[in-house]
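Excluded from the complex is one protein chain; the other protein chains are retained at their positions.
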Amino acid sequence: MKKLGNLVRTKIRASCKETEQKESKDSNTQEKNNINNLQTEQTINEIKKNLARVNDFLFKKVVTEEGIVTVMYSNSLVEKMIMQVMVFIPLTNHANQIHQVAEEINPLDMKDVILKITSGQTLLYFHDKNVLLFIDTYSPPTRSITSSETESTVIGSQDSFTESMEANLSLIRRRIRNPMLKNENFVIGSETNTNISIVYMDTIVNNDYLDELRTRIERVDYPAFTDISLLKQLIEDNPLSPFPQYYMTVRPDTISDYLTDGRIVVLMDNSQAALVCPVTFFEMFVSVEDYYNRWTTASLLRMLRFFGFFLTITITPAYVSALTFHPEILPYELLVNLQESRSKVPFPPIFEVLFIELIIEVLREAGSRMPAKVGQTIGIVGGIVIGTAAVEAGLISNILVVLVATSALLSFLPPIFLMSNTSRFVRYIFIISAGMYGLYGQMLAFAWLIAHLLSLKSLGTPFMTPIIPRKATDLFDSVIRFPTAFLKRKMGISKSQKK
Amino acid sequence: MCCTFTEEKAGAAMKKKIILLLTVCICLTACSSKEKKVPLEDIGMVGVMAIDYIDEDLFRLTMTIPQFSEDAKENNESFTVETDLLSKGIIEIESLSDKKVVLNQLQVILINEEFARLGQTEEIIRFLYRNSEIGNKVLIAVVKESGEKILSAKYPDKPNINFYLNDLLGPSINTAFNPNTNIHDFMYTQTNPVFDSILPYLTKKEDEIELSGIALYKAKSMIKVLTPQEGLIIQSLQNRKNLMPLYLTLNENNGEEKLLLDLLNSRVNMKSNKDLSSPKLTIHLKLEGTLVEYKGVKEGQLNTNKDISKLQNEINQKLESDILNFMEELKELQVDPVGLTENFRMYYNGDWSHKKTIDVISKLELDITVETIIFSTGTLK
Partner (left out) sequence: MSGKKSPVLNRFHVIFLTQNIMFGTGILSLPQKLSSLGYSQALFPLLFGVIACLTLWPIIWINSKYENDNLFRINEKLLGKWLGKSINLLIVAVYIIFLSSVINNYTTLIQTSALPEQSMVVPLIMLLLVLVYIVNGGITSIARFCMMTFFLIFPTIFFLRWAIEKGEVTHLFPLFNFNGKEALEAMKKGYLSMLGYELIMFYYPYIANKKKAFKYTTIGIWITVLLYFITVLVSVMYFSKWQLENVEYSVLHLLKAGELPFIERIDIFVITLWVLAILATASAYLWTAKKGLESLRNKKKSSHVYILTLVVLLFEWMPLNPGFQEKFYEINYNIYYGILGWPIVLCVVHLLKKKRVRP
């Protein structure tokens, strides 16, 4: 009897202790939960304060098994379907498993938290545990992959980059399926916090160039980056020069070509183009279609482009100098024709040339701003009517119209738009110097141009490298392109690592 | 860090330089094109210049300038002044014309025969040679009577006189006896002791100008007019490759034959005996051509190779005797337009003077062999 009583007493005492312990535990957790709740409320209030008057950012309280969870996300950067599938449905059903898919961040690091929200991540704040997790749900509406309007080719792949950096990276990665293709991310721009990515092939690239590029990017201090060309102008070696020193393109096949050659590519989020460095002057005249065509066609087109550049900066200045200073250069019959056509024009040749060059610039600029439907008509009106009428009225001579039109066409030959803009600018310098001192002025301007080009550097290497080829095989791919079987080696400028 | 700093400093200095340079340039462009430089349409580019002898001090200078405005009735203007210095004459002509006269595009110079015979050609040509505006490819010719008459006459069927004369005197296969002397050639032959100059000789017919012969110079003055045949001999000996069609008369004594050889190619080999006291020159002339027309005894019989080679031999003999006769004439006159004495100068150590040339020419013995090859006789046999 006594034994039974003792057993019952110990059991009752044990169960009392258990409940006591449970109660204390419960009260402990309760206390803990209360503390956590207070802290989370504080943090949430701070976040709300930072994001005041940003109606895009939504805060939703969801009741789950693990307690109340505040879901914070940006409505404009996250697609609604994605939110449902990735966050809300798992949260309401298997809240405890969310820990396994989401990452944790420190709720006291307010800057990081705000950055995450504004970058399109969804933050999940578990009140009871004061734990902040985030899931990557960045899915803004993007443009689909289309063919490029500015750099189109007849043969070869037609896709081009879009503004989403991830889509661009995917376009590159599907062409170079190699784990050695590395990309490093940076965030630049104090106001815009733009993502950029440096892409390179680890086994081929030269590490000195890589370090130099990294130092330059880290040194950049600019508030807002709207396009990669702004970054380009800030990390270039000679920003005062009219010539571009890095290559910009929107075609993934060009980019993958350069990557396998050992160059470094920079991509920027919200930027369609990608930067390639280092490059040489001759590569500004190379289009990727040259490699798809046969070597004879490719060589012919390349020579045309290259000499076209020099022709476009020489034709109209030669007209000015021949007519003003050295009429004996031209053959007699041509001179007779010129005299006849110029006899009606009241201006000296240089003003005539500057006048019509400026008219062509105006036509070009105005045509690029106008809506497409109106633009075509104005183009025809401007080109044909103004040109013909001006000749008839005696404002310009008809031979000059032919020359200026040819040189304008030739200036569009280089595949890089920036280079064709440069050739327009350089032409004005030549025209003015030809107007001053004829052929002598032109040659002096040419000497200045050569000296200037020779002093340019692209990421520390001389810009005009193929003049002294680093390797003899460089010449196989310069003005004349040798058949593809010869083009196996890497170009000298990339100073690639030897395997 | 420091390199960006120096770059900035250099950039600032460069900027200042560029701004300064641009302002200077723009100011100067405005200045230079208005006042100093005359634009193309106000320049009168002289095409042809003619010099006629008046008397010891004076000569008549005529210049033609093409006219291009549509209001003009004729296609060129010509101006004439009488002057004693060439540059003074140019200035006087400028006062007659409304445009600025420049010699940049001078094409042809015509010299009066009298002027040439009095030995004053070289001074005029030297003045033009010294002038850096004028190129060296200006053609020179001697005219029979008066250059002014040629330039002021009208040629209704011919183009502008400038183009007409230029085309007439330029190299052409049918006037292959024409030496096409330009300023450089003339100065070269005048100053080279081995040579004597030759110039084309123009005669004015009614409505056209004819290239009637070659004017032969001895030192500075003109002495004789040579026929086109003789001119052709000179050209062939000077190793001119494509000759004009050759008209020959053979066997004048019994059974005259006339024939014409066309599409001639010639080659010359000369060898001298290197001896100045009794100079002897071996010349081997090789002619290849097509027999175009034949009139004479052997007509209808020129089918076999044997006949043709017989005809070739006759041609060879005729040519050899022609050349020898011509050389005799040159020996008497003591001139060397061909430059045969060059073959002796080559082996002479020391300075060669004109006297030595005359010496050699007057004693020169020639051994000429001509080899004619008739390639074909057209499409018929």
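The chains carry the letters A and B, assigned in the order they are written, with residues numbered from 1 in each.
Definition applied: contacts are C-beta pairs under 8 Å (C-beta built on N, C-alpha and C of every residue); 3 or more make two chains touch, one makes a residue touch a chain.
Remember, predicted model here, so these are calculated numbers, not experimental data.
Annotation: of B:Arg117, B:Lys158 or B:His184, B:His184 touches the absent chain (contact as defined above). Although one chain is not drawn, its touching partners on chain B can still be listed: residues 2-3, 6, 10, 13, 17, 21, 24, 28, 32, 36-37, 132-133, 135-137, 184, 187-189, 191-193, 342-343, 345-351.
Within chain A, the residues in touch with the undisplayed chain are 212, 237, 325-326, 328-332, 334, 433, 436-444, 446-448, 450-452, 454-455, 457, 460, 462, 464, 467-468.
Just so we're on the same page, only the chains that are shown with their structure count from here on.
Listed in rising order, the residues of chain B touching chain A in the complex are 11, 14-15, 25-26, 28-29, 32-34, 37, 39-41, 43, 45, 47, 66, 68-69, 102, 104-105, 107, 133, 135, 162-163, 166. Touching chain B in their complex are the following residues of chain A: 240, 323-325, 327-328, 332-333, 335-336, 338-340, 342-343, 345, 348-351, 432-433, 435-436.
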